[in-house]
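Data first, discussion second: the structure below is written as structure tokens.
Only one protein chain is missing; all other protein chains are in place.
Then we have subunit A:
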Amino acid sequence: MAPLQKAHVKLLYDISSPYSYFAFATLLRYKEAWNLDVDLFPIFLGGVMVYTENTPPSLRPMEVPYIILDKGRISDQYSVDIRSPPGHPMDTTSLNLIRFLRAVREEEGQEILAECTRLIFEEFYAVQTDYRTEQFWECLVPTLTKENLARIRQLSQTTRHKEGIKEDVKNAVENYGMFGAPWMVATRASDGKVDVFFGADKFDAMGWWLGPEYVWRGPYPDGQNPYPIATPRHSGIVARL
């Protein structure tokens, strides 16, 4: 039984962060069940790191073995394929991808943005096409027509979006205290209060905070266990998207 009132959740995410991919997929799965008004907001995590002087765990060598283990098992548990492309995250930057998604958000709206985000995440992590090639952008056709895709790509390289990204980083850090991704800003329906949740593992805490009618049942709102990505197949388990 979905809650009657709509709660608002703003997700600040970056393509370069696999935990953002987990949060993005899970939030959209729970959108109907929790009657959420989701506002997807692409943000440049590299900029956030520089602005807050924070370091991501990938730059702390003693923490890397645990992160690798953790990513793999959360990928299984949540059925989201984040087997990283070679050179990620040390040699990759999501700057142009975020500029593009920012332009999509302004030009096309939330639904197309959600679809483009999903396609770009899949192309980056699962298919592992090199994001610097032209071929990478072909994944967005036919969600966007070829002309529209070219137009939005051109728009994303204008000053408006290049400067806009810096504005977004500044606003996110100063208004929400953001220092990493994924960052969720939730507005409760009952009293309008706002709170922030960092990480893809905060959904049950967010559900508790939103109210007793927001029940967390695991990776899928109907409580089913998903098809694991990295571990071998068992017979009888059907893959789910």
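Criterion: a residue touches a chain if its C-beta (ideal position, glycine included) is under 8 Å from a C-beta of that chain, and two chains touch if they have at least 3 such contacts; residues count from 1.
Following the convention adopted for this analysis, contacts and distances are computed from a predicted model.
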**Item:** Chain excluded from display, named as in UniProt, from "DSBA-like thioredoxin domain-containing protein", "Proteasome subunit beta", "Peptidase M16 C-terminal domain-containing protein" or "Phospholipid-transporting ATPase"
**Value:** "DSBA-like thioredoxin domain-containing protein"
**Prompt:** Just one of A:69, A:127 or A:194 touches the chain that is missing; which is it?
**Reply:** A:69
**Asked** So that we can see where the missing chain sits, which residues of subunit A does it touch?
**Response** 52-55, 57, 60, 62-63, 65-66, 69-70, 73-74, 76-77, 173, 177, 179-180, 190-191, 193, 195-196, 198-199, 201-202, 204-205, 208-209, 211-212, 215, 218, 225
